[in-house]
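Note that one protein chain of the assembly has been removed; the remaining protein chains are unaltered in position.
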Amino acid sequence: MNKIQMTETIINAKLSKAVSWESLAAEVGLDPVFLTSACLGMNSLKAEAAESLCRLLELPDSIATQLQQCPLKQWDQAVPTDPLIYRLYEIVGVYGGTIKELIHEKFGDGIMSAIDFSMNIEKEENPAGDRVKVTMNGKFLPYKSW
Amino acid sequence: MNKIQMTETIINAKLSKAVSWESLAAEVGLDPVFLTSACLGMNSLKAEAAESLCRLLELPDSIATQLQQCPLKQWDQAVPTDPLIYRLYEIVGVYGGTIKELIHEKFGDGIMSAIDFSMNIEKEENPAGDRVKVTMNGKFLPYKSW
Amino acid sequence: MNKIQMTETIINAKLSKAVSWESLAAEVGLDPVFLTSACLGMNSLKAEAAESLCRLLELPDSIATQLQQCPLKQWDQAVPTDPLIYRLYEIVGVYGGTIKELIHEKFGDGIMSAIDFSMNIEKEENPAGDRVKVTMNGKFLPYKSW
Amino acid sequence: MNKIQMTETIINAKLSKAVSWESLAAEVGLDPVFLTSACLGMNSLKAEAAESLCRLLELPDSIATQLQQCPLKQWDQAVPTDPLIYRLYEIVGVYGGTIKELIHEKFGDGIMSAIDFSMNIEKEENPAGDRVKVTMNGKFLPYKSW
Amino acid sequence: MNKIQMTETIINAKLSKAVSWESLAAEVGLDPVFLTSACLGMNSLKAEAAESLCRLLELPDSIATQLQQCPLKQWDQAVPTDPLIYRLYEIVGVYGGTIKELIHEKFGDGIMSAIDFSMNIEKEENPAGDRVKVTMNGKFLPYKSW
Amino acid sequence: MNKIQMTETIINAKLSKAVSWESLAAEVGLDPVFLTSACLGMNSLKAEAAESLCRLLELPDSIATQLQQCPLKQWDQAVPTDPLIYRLYEIVGVYGGTIKELIHEKFGDGIMSAIDFSMNIEKEENPAGDRVKVTMNGKFLPYKSW
Amino acid sequence: MNKIQMTETIINAKLSKAVSWESLAAEVGLDPVFLTSACLGMNSLKAEAAESLCRLLELPDSIATQLQQCPLKQWDQAVPTDPLIYRLYEIVGVYGGTIKELIHEKFGDGIMSAIDFSMNIEKEENPAGDRVKVTMNGKFLPYKSW
Amino acid sequence: MNKIQMTETIINAKLSKAVSWESLAAEVGLDPVFLTSACLGMNSLKAEAAESLCRLLELPDSIATQLQQCPLKQWDQAVPTDPLIYRLYEIVGVYGGTIKELIHEKFGDGIMSAIDFSMNIEKEENPAGDRVKVTMNGKFLPYKSW
Amino acid sequence: MNKIQMTETIINAKLSKAVSWESLAAEVGLDPVFLTSACLGMNSLKAEAAESLCRLLELPDSIATQLQQCPLKQWDQAVPTDPLIYRLYEIVGVYGGTIKELIHEKFGDGIMSAIDFSMNIEKEENPAGDRVKVTMNGKFLPYKSW
Partner (left out) sequence: MNKIQMTETIINAKLSKAVSWESLAAEVGLDPVFLTSACLGMNSLKAEAAESLCRLLELPDSIATQLQQCPLKQWDQAVPTDPLIYRLYEIVGVYGGTIKELIHEKFGDGIMSAIDFSMNIEKEENPAGDRVKVTMNGKFLPYKSW
C-alpha cells in the first residue's frame, strides 16, 4: 500500500458511492480543499479524520493508516499542461512580481507561508457567467535577521 | 521607450515621491493589483488611467503611451526562485489537482479564466501573526462541444 | 478503466469495424475533430454522445462512463517530435508574434480562447497537390480591468 | 543593420504614422499575416514589396535590403509564456494527436507543409462576444517511399 | 500489437534467419534505408511491400498490418547519446548554419524537405580506412508568399 | 577581434562586393562548405587560404589571423528552431537508428567520423521541383578493443 | 543603483580596505552569514545596520538605501557548477530523503522554515585536516489542517 | 534483490515493528542520519552494522548483503518539489554564494567535502515554536596546485 | 534477451562466483576497463572473448551472442548525480577549456578520439592516502580540410 494505490482506492469508492468531495468533507468535518488534497496524497490526515473517512467509504484500515503518513509531495511537470492547472501557473507568472510588491508594501520583507496556509474554493453565481473564487490565506513570515 | 524602460521610470518616480502602490491605485481608481501589474508591464491601461497615473507621478506622455500598449507577457524562470513567488508556484503544484477536482465537481468540465479575472491582496491582522489573504476571481469557462 | 485504456479500446473497435472518425462523428452528430479528441482522452462527451458512440462501436457502459469524465490533459513532449505535429508547433513559433499583433489590432488587448473554441479540418483538392485547411474559431476574451 | 534593428525601425515608423498592418498590407498587395511576419523578421519579401513598404513608411533602402534577406527563424521560449501565444501552443498540445488522426484519414501518410503554407486571421462579429477565426492552409506532402 | 512490438518481432525474425537489411530490401524492392526505417517504426509501408517482407520473414498478417499504419515518430533524447548518432547531431550543430547559407545561395529562401526526401548509405573502400558515404536528397520547398 | 567579429566583417565585405560563397571558394581552392564553415567560425583555415580569402575581400591581417585560430564550436539551441536547420535535426531523429543499423551491418561496430569528414551540397534540377543533394563522407572508425 | 551594482561597490570597498566579512559583521553587530548574504543581495538590512556598514566602508547613502530594499532572490543555475556550492547541492540530493524521515519522526508532518532561519559557519581545527562546520537552525512549521 | 527492494523491505519491517530510526541507530551504534541514509540506499554499511540491523528487524541475509553494496546515488528531480526538501535546496540557492565567501575567508581556496562528512539533526525546544537544528561537518579540502 | 538482461545476468553470476572484474579480464585477456564496459553494455566483444567469459561464468550462449551485439550507448542523466561519476563530469567542466588549449598547442586543430581510445585505472599507494590514477589514451584526429 502506498499513496498512489490509496488515491486510486478512494476515488473508486467515491465513484461507486456517488458522493462528492464536498459532502465527504462536511461529514468528516474538514474543508473540501484539505480533505481532497489528503486523498490525492498531498497532505496527511489526523487519525480521527482518516478513520471517519474510511467508515464513510467502507475502506479498510490500511487506507486510514496510509492517509496518516507524511506524503512525499511530488509533481512531474515543472510547467503543468492541463489547461485548468496551467491557468493557475500563468497567474503566478503574470502576477508573481505584483504580489511580491504588494506583500512587501503591506508587511515588509518576508513571504506568505504555504505551510501555515489554507485555501477555499467557491462558486459565485453570476448572470454573465458563474465565477470561480479561490481564496488563499497564509501566515506572513518575516525574514529573520541574526 | 519600451515596457522595461517604462517600469524603471515609474519605479524611480514612485520611490522619489515616496508614494505607495495602494495610494496611487486609489487616486487612479483601480485596484492596487491591477495598477501594479500594468506598471510592471504585465497589463495595459486605458488612456484615462494611464494619463492620470502620469500626472500623479509627473511623468512624460511617452510613459502614458507605453502603458496603453498590449504587453508581451514573458517570464524567464519556468520555476521561480524568489521564495515569495516560489511559494505560489508550490501551491499550484501541491493543490493544482485538488482545485481541478473541486472546480469540476462544482461547475462541470471547464476552467477558471485567467483573462476575465481579478485578484486582490489583503492583510489580515492576527495576534498569532498577521496573515496574507489572496483572493482570485475568474469566470468559469465551460469547454465548448461542437 | 482510465482514459488510456478507454482510448485503446475505442481504437481497436474502430479498426476492427473499419469505420472512420468522420463517419462515427456524423452518426453521433458531432464534428470529427471534437469526437476524435474525446476518444483520444482530450475532451469529455455529454452522456448522449458517449452512449451513442458506444452503441455504434458495441462497447460496454464503462467506456461511455469514462468518456464523460473530465480529462487531465497532459502531453510529455514540450517540443513534439512527430513531423506532422511539429509543423503545427513551428507555425506557433514562426507566426505567434504575428498573430498577436493582428489580434490586438483587430480586437484590442485580450486573447483567443482555447476553451470556447472549435476547429475543423478540410481537404482542399488542388491539381498542384491537395491542401490541408485547418480552421480555428475561438471567442475573443478581453483582459478585464479592475 | 540586422533583422532586429529592422523590426524596431519599422514598428517605430508604423506607430508615428499611425497606420495599421492591415492598411499597409493592402497597399503593398500582400496578406496582413505575411507582411507582418516579414516585418517581424520571420519571412523575407520580394524586392518590389520591400521597396513599396519602405516608400509607404518613408524608410531608407537599407530596410528594404534587410527585408529581402532570408531570415534565421529563432524563438527563445520552447513553451511560450505570453497568454495569447500560449493558447496556440496549448491547442497544438490538446489537438495535435487529433489533427494527425484526421489528416491521415483524409490524405494518407504525410504532413501539412508549414512552408507551402498560408494563414489568415478574421474577426467574426457575434452578439455573444466576437470571435477570432484563424485559417491555415498548407500543401499536403506525402512521405516519399524509395 | 503496436509499433514497438512489431519492431521487436521483426528484429528477432531477422536475427534467427540471419538475413541482412540489405538483402531484405533487395527482395522487397526498396532501398535499405527506407525498409529499415519502416521496420524500426519510423515510416509506413505500402501493402505489397509489407506483405512481401512478412512472407520473407515468415511473420503473421498482424505485422503486415502494423507496418502499414502511419507511425507516431517520437524520440526521447533531444540530444542523442549514442556516439554514432551523436556525430550526426554534431554535424547539424557545426554545419547547420553553413548548409543554410549555401541552400539560400543556390535556391533562394526555402528549405530542403525532410518528407519528399530520400537517403542512401554506401561503403567507400579506401586503403587509408574505409569511408561512410551518406547521401540525402530532398525537394527544395520555397517559402510561399501570399 | 574574436570569431564573432570576424564573421560579421567577412559577411559585410561579401555583401558589399556581391560575391557568392561558391565563387570565393573556387578562388581560394576549397569546397564552398568548408570555406563557409570557416567564415562562420566553425572551422580554421590554413595560413595560405586565410590570406587568399582576405586579399579577395580586401580584409586586414587580423581577419586572416583569426581565421587560423582553432574555434570553440558552440551552438545555443539544443533543438534548432530555424525550419531549414530543424529539418536536418529531424532527419537525425527519424533516421538515426536506421543509419546505425546499416553502418553496423556494412562495417561492424564503430562510427562515422565527424572530424575526418567532408560534405558537399548540390542543386539537382528537376521538372517536378529542384532538389537539394547533401553528401556526407566520413571515415569509418572501428571501436578499439584493449 | 540596483542590487548588482550595490554588491560590486561593497566588494570593491571591502577589498581596498582589506577588511573581512567577519570583522565587518562584528562591528555592525550581525552574524557574518547574515551580513554577507545582505551584501550579496540575498537579504535586506534594517536601516541602522545598513548605515553602520556604509560608515565602515565609507560608502554613499544610496548603498544604505539599496541594502534596505527587499531583494528579488534569483539564481541562474538550477544545478550549481562551482564545486564548493555543488557539494551543498549534492548533500541535499543524497541526504534530502533522510532529513525528511528524521524531521517527520521527531516533529510530525511539517517542514523546517528557510525564512525563520539562521545559519552559521565555523572552522574546527583538526590535526587530520581542519573541518568546516555549518549549522542551520530553522523553525519547525507544522502543516495546518483546516 | 536491489537497493530499491531493500529499502521497501526495511521500511515495511520498521513499520510493523513500530521502531524509530533513532532507536535502531542507537542499537546498531551509528548516528540516525547515517543509518537512515544507508537504509534509503544512499550509503553502504559495514558488515557488522548491516547484520546487526537485520537481526533487529528480523530480515534475511540478502538484505544485509545488499546494505553493504556501494550504492549508485541517483535522484530524479534536479529541483526537488517536496516542500521540506525544497527548503534545503532554496537555502543552497540563497546562501551558496555567502557560504563560499566565508569558507574562502576562513580557509583559503578549497571546498567542504561531502564525502569525509557527517551530519546530525536535533530538535531544539522553544516556547515560540520548536526548531530544527541541522549540523553539517565536512573536512576542508584545499585545491592542490601542481 | 537484451543488453540490460545480459548485464544483470553477468553481475549475478560474478557475485555468486565471487570473482573480480580484474581476474575475469586477466583470464579473458582484455583490460578490466574494456571487459567491464562490455559487460555493462557499453562495448561489444569479439566472439572469442565473449565465449571465454561465458565459460568462466558458466553462462549460456545467448549471453555470448548478446555480448557481440553493437550496443546502443545511452545514459539518462545529462548531469550524473552519483558523486563518483559527477566528479568526472566536474573535471570536464573545470578542465575542458584547458585540455582544449593544450591539445591545440601540441597537435594543432583536431580532437582526441573517444573511439580509437583506451583507458586504464590504477591504484597508487600513498601514505597520505591512496590515489586513483586514470589514464586515457586516444588517437589525435586532425580536422580534415577539403
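To keep things simple, chains are lettered A, B, C, D, E, F, G, H and I as they appear, and every chain counts its residues starting from 1.
Throughout what follows, contacts are C-beta pairs under 8 Å (C-beta built on N, C-alpha and C of every residue); 3 or more make two chains touch, one makes a residue touch a chain.
Predicted model, so just to flag it, every value in this text is computed and none were measured.
Peer 1: Tell me, which residues in chain E touch the chain that this view leaves out?
Peer 2: 79, 81, 83, 86, 90, 93-94
Peer 1: Touching the absent chain: which residues on chain G qualify?
Peer 2: 77, 79, 81-83
Peer 1: Of the residues in chain F, which ones touch the absent chain?
Peer 2: Within chain F, the residues touching the omitted chain are 72-75, 78, 114-115.
In this section, only the chains that are shown with their structure count from here on.
Peer 1: Return the chains common to the contact lists of chain D and chain G.
Peer 2: Of all the chains present, those in contact with both chain D and chain G are A, B.
Peer 1: Sort the other chains by how far their Cα centres are from that of chain H and give me the top one.
Peer 2: D
Peer 1: Just send me the rotation angle from a CA overlay of chain C on chain I, rounded to the nearest 5 degrees.
Peer 2: Copies differ by a rotation of 145 degrees.
Peer 1: Report, in whole Å, the distance between the mean C-alpha point of chain F and the mean C-alpha point of chain G.
Peer 2: From the centre of chain F to the centre of chain G is 49 Å.
Peer 1: Would you please write down the residue numbers of chain C that are in contact with two or more other chains?
Peer 2: Residues 33, 72-73, 75, 78-79, 81-83, 90, 93-94, 100, 110-111, 113-117, 141.
Peer 1: Going by the touch rule stated at the top, which chains touch which?
Peer 2: Pairwise, the chains that meet the contact rule are A-B, A-C, A-D, A-G, A-H, B-C, B-D, B-G, B-H, C-D, C-E, C-F, D-E, D-F, E-F, E-I, F-I, G-H, G-I, H-I.
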